[in-house]
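One protein chain is absent from this view; the other protein chains keep their places.
The letters A, B and C name the chains in turn, as written, and every chain counts its residues from 1.
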Amino acid sequence: MGLSIRIRGGTPLRDEEFREIIKEIDSPRARYNMAAGEAYSRFFESLRRGEILGTYCPGCGLVHIPPKIYCPYCFRYLTKWVRASDEGRVVTAVVSYLSATLERLEKPEIIGIIRLDVPGYRFTSYRFPGILHRICGASEDDVKSQRIFDARVKARWAPEDRRIGSINDIECFEVMWR
Amino acid sequence: MGYSGFTRSSEHLSFREMVFQAALKAYDDTGDLDPRREVDAFISCQEDFWEGVSISDEFAPDQLGGVLKPVYTITGDGLHCMANAYMMIKSGVADVVVIESHGKPSEIASMRDILLFTLDPIYVRPLKIPNPHAIQALEARMFMEARRISREDLGIYVVQTKNNGLLSSRAPYSYRLSLEDYMVSEYVAEPLTLFDIAGYSDAAIVAILAGEDTARKIAKEPVWIDGVGWATEISTIELRSMDEDVSTKIASEMSYKQAGIDNPARSIDAVEVDERYSYKALQAIEALGLVRKDELALELRSGGLSRSGSTPVNPGGGALSEGLPLEAHGLARLLSAYEQLRGRAGRAQLGDVERIAIHSWRGLGTSSSVVAIVSR
Amino acid sequence: MSWKPVVREIEMEIKAYHYTPGPLGLRWLEALKKGLIMAASCDRCGYVFIPPKIYCPRCFSEVTQLVEIKEKPHLASYTVIYKDFEGRELEKPIVLGLIRFRGVAGGLIHYIEAPIDRITIGAELEPVFRRDRRGSITDIEFFRISGARSPND
Partner (left out) sequence: MKTNIYVKSRVAIVGAGMTLFRRRMLETPQELAWIAARRALDQAGLELRDIDCVVSGSAPDAFDGVHLKGEYYSEGAGAIRKPHVRVFVGGGTGVFVPIAAWWHVASGLCRRVLVVAEEKMSSAADPHPQAVFRHIWDPFTEKPLNPNLIWIFALEMHRYMHKCSVSKEDIALVAVKNKRNALDNPYAQAAANITVEDVLKSELLVYPVNRLDISPVSDGAAALVMVSEEWARRLTDTPVWVDGIGYTLDTSYWTNRELSFPVYLKNASEMAYRMAGIDRPAKEIDVAEPYDPFDYKELHHLEGLGLVPRCKAAEMTREGVTQRDGDLPICPSGGLLGVGNPIAAAGLMKVAEIFWQLRGEAGRRQVKKSVTTGLAQAWGDLMQVGTVVILRR
């Protein structure tokens, strides 16, 4: 008894065919205990204290946030830690209607890149201390009208007893409309 | 070259910081090379599920000094990176190439699942084998039966390499082992005992390759690559020859052709082979053409492969003493050869060594190997 | 200012992977579900091999045929597993084998159920199928030495 099949450029499957077809299903565990390292450990410790730390590179004058113990542009060991303000400007922002696994959110989230002020230091519009975070105190229309670009924002910190040393110790960056 | 680690765990350093440390030392070892101005390309050898990050090549450039430069990742052993750097230099597209490989297996909390995750999802993985090492035990048995290698022969190799490992400065699994200890040890997956399987270690290794003229300028004593070869036998385990290490045989023939070697036993002074499973070292020695098929046990017992033998194998110990740093293993072999050839192997230093063959495999379930010939 | 190293639990998982077996693999698993172990047969060079795929590992041309394997399976290699990966002793040693068929390239990796002293390379085997099958390699529960009645028969 022989069985034979024809192969064109591959065998597409419709949605329900894929569900019913004989196949194997597996959920391998991929768990890690990852070391944050010196730069991030000190960064998270500072977040728990309600501060934002970065590392300064004398070679290019940049303050790296999130901090690194090496400068990507000068390849130097960075040992000078500086404290950034928890205020800054919106570099870009979007309105997300989807969760991380693409389910619709009841309430949309505004996400942005925040360019943080570091008192005593200036940066080009090209390379600057910028972090990804949630933005609050702005409407969908503020984003769609692009009013939110360059808006001033200030970190809204989680209450001290709920801070664990994580990026989420900052709940969001609140827009300070003048 | 430069490295950091060979420790069983490294909580105080992220992998990026470990690679940065290794890179600092490597650049220092090469006349204080400035990666931002004097390096043409960078290659990283890593795998997503070892790293815990998908698209892990994203995190390769910064700590090497490769930002906004030609940087790419090969999912392979560190010696695959070396082979590609070799081709880039030979083709003229680059002159100075930095290669990096690292492993932090201590951070992997579900290692058994990750190892099973390499197996064929339709025909092998559903068996949910309680110990993935069993796959290699199937090969060990066929090799040992075909070459009439006894458990004691295997023990002689393990004892030899463990004792060599006592001479190494980076051997977290180093201790004196007697043949009696080995012979009474319990089987994990017969014929493999715990002594036959390397433990894991965290390490980052960086090497710098350059074309001949530049190499002479930037390095006090460059080590030359006379040839490099790599091969994959076949993905399907069941279709492999199982007793002969075909991928190492093809890889070594490729590297010998480039190096102009027709009698390896005579022209190779020492060998650094993959011993993450003890029997793999013996398979590799045969496939490298250093010992004839039926003389393996004999050569082993006569001490021909020992530090004082005609072709010392892993004179400063291998993975069984250093631990297995995952994809960085090949560069660990290169590191040992590099130190031997520059007379900087410390207590493990052999007498006059001109030319060393280095070998690495890609581990459980795979049939890919790389061989390189390096010389002074 | 000294600092305490932070270590975070990170997972890199999705809920589940679904692996389709390919056109020929599908036919093979359907036959297995009926208790039949087949092999792929290359249209061009006649290479007969297992596990099946739509290309020939020898001549790399298209393979569209499955054929019945007439030969009995035999044991090409085996290992007795005493400890699991974490080093814990298994309550009962488990035997994993590489099973081949004369005249067929490749083979199957599967469990062997037999007294350890009766397991030898080359021993003739027979598959023991589960009652309820779903078209998977695990439809075979294990292989045993052919002719031997296993205790639960």
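Please note the rule applied: a contact is a pair of C-beta atoms (placed from the backbone, for glycine too) under 8 Å apart; a residue touches a chain by one contact, two chains touch by 3 or more.
Remember, predicted model here, so these are calculated numbers, not experimental data.
Every shown chain touched by the omitted chain in the complete complex is listed here: A, B, C.
The residue touching the chain not shown here, chosen from B:Gly66, B:Pro130, B:Pro172 or B:Pro312, is B:Gly66. Only one of the listed residues, B:Ala109, B:Leu166, B:Ala219 or B:Ile234, touches the absent chain: B:Ile234. Taking the complete complex into account, residues 7-15, 17-18, 21, 25-26, 34, 36, 40, 43-44, 64-66, 68, 72, 91-102, 111-113, 125-134, 140, 143-144, 146, 149, 166-168 of chain A touch the chain not shown.
Summarising the interface, chain C meets the missing chain with residues 6, 8, 10, 12, 14-23, 25-26, 53-55, 57, 59-62.
The missing chain lies against chain B, touching residues 40, 47-49, 52-55, 57-62, 66-76, 80, 83-84, 86-88, 90-95, 114-115, 117-118, 120-122, 229-236, 246-247, 250-251, 254, 258, 362, 365-368.
The rule is simple: only the chains that are shown with their structure count from here on.
Compared with chain A, the chain whose C-alpha mean position is the greatest distance off is C.
Each chain gets one centre point, the mean of its Cα atoms, and the points for chain B and chain C are 30 Å apart. Remark: chain A and chain C have CA centroids separated by 44 Å (rounded to whole angstrom).
Each of residues 11-12, 49, 52, 109, 121-122, 126 in chain B touches at least two other chains. Residue numbers of chain A whose C-beta contacts span two or more other chains: 24, 26, 28-38, 40.
Here chain C touches chain B in the complex through residues 5, 7, 9-10, 12, 17, 19, 21, 25, 29, 49-51, 57, 76-87, 90, 94, 96-98, 100, 105-111, 121, 136-138, going by the rule given at the top. Those residues of chain C that touch chain A in the shared complex are 1, 3-21, 23-24, 26-27, 29-31, 33, 38, 41, 54, 62, 64-68, 134-136.
Partner chain C is touched in their complex by these residues of chain B: 11-12, 48-49, 52-54, 109, 111-112, 115, 120-124, 126-127, 129-135, 137-142, 145, 186-192, 194, 234, 236-239, 242.
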